[in-house]
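One structure below.
Heads up, one of the protein chains got dropped from this complex, but the rest are sitting where they should.
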Amino acid sequence: MNMQTAITMTAAETALVDAYTAMIGELPGEGAVLSARDALLADLKRQGLPTRRVEAWHYTDLRALLRAVPAHDPSAFAQRVEPLVAGSSVLSVLNGKADVKTAPAGINLRSYAESLVEGVAAADLIERDTDDAIGRINGSFVRDGFEIEVPEGTVLEQPLELQLVQSAGQSHSRFPVTFGANSRATVIERHLSVGDAASLVTVVSDLILDDSAEITWIILQQQGASDSHLAQVNFDLGANAKLRLFIINAGGKLVRQEIHGVTTGEGADFQLRGINLLGGDTHTDVTFTLGHDVPNTTSKEVIRNVLFDRAKGVFQGQIRVAPDAQKTDAKMACNTLLLSDDADFSAKPELEIFADDVQCGHGATVIDINPTHLYYLRARGIPENKARAMLVNAFVDEIVEELEDEGLIETLETIISAWLEKHA
Amino acid sequence: MAAVQETIDQVALIDVDQYKYGFETTIEMDKAPKGLSEDIIRFISAKKDEPEWMLEWRLDAYRRWLTLEEPTWARVNYPKIDFNDIHYYAAPKSTPGPTSIDDVDPELLKVYEKLGIPLREQEILAGVEKPRIAVDAVFDSVSVVTTFKEELKKAGVIFMSISEAIREHPELVKKYLGTVVPTTDNYYATLNSAVFTDGSFVFVPKGVRCPMELSTYFRINEKGTGQFERTLIIAEDGAYVSYLEGCTAPQRDENQLHAAVVELVALDDAEIKYSTVQNWYPGDKEGKGGIYNFVTKRGDCRGKNSKISWTQVETGSAITWKYPSCILRGDGSRGEFYSIAVSNGHQQIDSGTKMIHLGKNTSSRIVSKGIAAGVSQNTYRGQVSTHRKAENARNFTQCDSLLIGDKCGAHTVPYIEARNSSAQFEHEATTSKISEDQLFYCLQRGIPTEAAIALIVNGFVKEVIQELPMEFAVEAQKLIGISLEGSVG
Partner (left out) sequence: MLEIRNLHARIAEDGTEIIRGLNLTVKAGEVAAIMGPNGSGKSTLSYILSGREDYEVTEGDILYNGESILELDPSERAAKGIFLAFQYPVEIPGVATMQFLKVAMNEQRKFRGEAELTTPDFIRRVKEASARLHINPDMLKRPLNVGFSGGEKKRAEILQMALLEPKLCVLDETDSGLDIDALKIVADGVNALRSPDRAVIVITHYQRLLEYIVPDTVHVLYKGQVIKSGDKSLALDLEANGYADIIGAAA
């Protein structure tokens, strides 16, 4: 009903529309790319940002939460940092601009700005559905990123780090990545902020895994306490492809991380492990949908949330099983430790099942620290506050341990411990 | 496994041919003309001989309803309802209101006999073994008789139709009506507030344990009518009551609307147990006809340590849209929801509960068992939330779905909202089919496939069946068997 009547635009909506007018002249791409951008912006203008009345945004009223949008700041300066894991190949995006020093051996690569200029990117700039606010904003404004192809049979021994460093303003990046059949790789998508200026970062990664590719994709989001971070990972899994997606949110003021996937080849397996470390005034939403579209595919998702201060956390997870997708095995768990009375957490784990020969389930818990565990540790002489910290750490470390790479585990555990020490 | 496939096929074929209650009765009716307007509301109110305040209350709701939009968020599909193509009032001419059993039209009594509902107190008394149950029989828009009224009165319990209560106990009705489900609550509740025709009223005073089960039996008979039932149950401090409702309707090609509102109020230490066996006509195998069951049921645990428990067995209706909920306002209060929802043929169910934790030390438990067969869609939708001040809220939710055949759908949509660090919520959901191992085990022990499926399904729903009053548990078990298996009972 509110489609007919023109909406009154909020400050953020106005800022986005104004930013488009100001920036469109220098955003890469013409012709089809430009028309695609125009169409997305027109939708944004017409629909506005989603409110809680849009079911997909039920717990994250973007229209109310996105108060302001910082203007693009061409003079902002950011530098690449050391990779998370020594020896990784680093592809940086600094304040929205791709920066390649040396292309890693074995993969085909070009900046997404080139794809936009060339026009091939026009096909990417579409909305997933009418609720796809992230795709809409990112598609309107996307400036750079990387288009990556890991050729068939390629095995990357060292991780590939996509390093996004933001110092101010806004940046909108895309990463279409194709993993050829039987390829193996670990990719770290890392989001960092320098300085205290508020920024808006949007990122869309489109992953295609060909048959039997086995990929670990790690997202480590450590943006500043005043940043807005709107991100989307889309994936498509071919036959016997395996994708392990690890997401750690440990920063940002307004964070929405969407994950949307489909299994299109039999034998595909998807594993999601998520850790949300939420403190201060953050509002962090992880929204996940997975379509088991063909028979004999499996998935498991485990999300662990720890909340301090006035943090608000959201997990929405939807598993769909298509009518013929027999023998689907899908399990989803969302466990939350709520450690402050001013924090809150909402979960909506959904199952949508159209095939009968399946094993699907989900569990969701909101709990306090287990008093028996606490007592056991104290009975061994560990003081209460230390014992609590150990148990909170354990709650999330359990997830990290599943990454078999010792170096990576240690690095991530250090980051988590440091975060918990700061907020506990 | 061939045997399994055979059963699935067979289950898919069964539909309303199994609906035992599809007969129609010809009784001369007094009807309001089709359509909805302030005049129709005045007509209903006048028929019921209502006081002015009640009419005003209805008109307020009606004006509000005109500004509302029909909700679309539920996972159900149906053509737009023409609210002006419905009779909002239909009463048997011979028995236009509650009366004594001797004055009830014998044709009507035959209907209830056929449905197996005991209305003659002496007959009930004669059956010494059976526990006694007081019945309020609602036929289309009116209550035709309420049994055991006198005996209940001796215990201090008021059990009568809501129309009578409005006339005889206006102070109680005024005090509680619309306090749990306000007239502004939702599209159908607002409509109900404007046009409700009958339903039951129960008042159990302080400290009284209601001496028998109470029940209301709803029958939609007349063509082209909607049934708008309104039930209000109040248990004062320390009181206890167990109440059961049953529903049936004739087989018809048209869709009929049933939009009820049920309000429960439990004061300090009171307990209300509300059970439903809903068996409205579900439509035929093409999906034609059947009842649209759009119901708002809510209990208010207003007093400390009060308890409200909903148990429902849903086997009927073309579309079910219903979320019996508990507002856990009183400290230490407890809400329970036990549900079995069976869908077959083209049925669509979107049902579940809301547990709203407001008081301290409140607890809730949800056990939902959905069984989908045929080409039906069966959705559990539930909300568990805590208020920021609701310390030590506890919830346990178990929500299981069973699929029989690969043309149906089972869906689970829980909303879990924790706003206090002392909250402890546990939610589990599973979806599966009947395990071949279990089935094989039964077969190996000489149990035929159909019986084995009935056995396994009954095992699947046992936890909920146990919550029903004894005498209805057997009935419910049979009903589930019938809706899925036909010959297997």
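Things to note:
Just so it is clear, A and B label the chains in written order, and each chain counts residues from 1 on its own.
The rule is short, and it goes like this: a residue touches a chain if its C-beta (ideal position, glycine included) is under 8 Å from a C-beta of that chain, and two chains touch if they have at least 3 such contacts.
It should be emphasised that the depicted structure is a prediction, and the values quoted were computed from it without experimental measurement.
Partners of the chain left out, restricted to shown chains and counted across the full complex, are A.
Checked against the full complex, the candidates A:V120, A:I382 or A:A424 give a single residue touching the omitted chain, namely A:I382. Only one of the listed residues, A:T154, A:T282, A:N393 or A:T411, touches the absent chain: A:N393. On the side of chain A, the interface with the absent chain consists of residues 372-373, 375-384, 386-387, 390-391, 393-398, 401, using the contact rule stated above.
One rule holds for everything that comes next: only the chains that are shown with their structure count from here on.
Taking each chain's centre as the mean of its C-alpha atoms, chain A lies 43 Å from chain B. Taken in their complex, chain A has these residues touching chain B: 1, 55, 58, 323-324, 326, 336, 338-368. Touching chain A in their complex are the following residues of chain B: 69, 73, 388, 401, 403-433.
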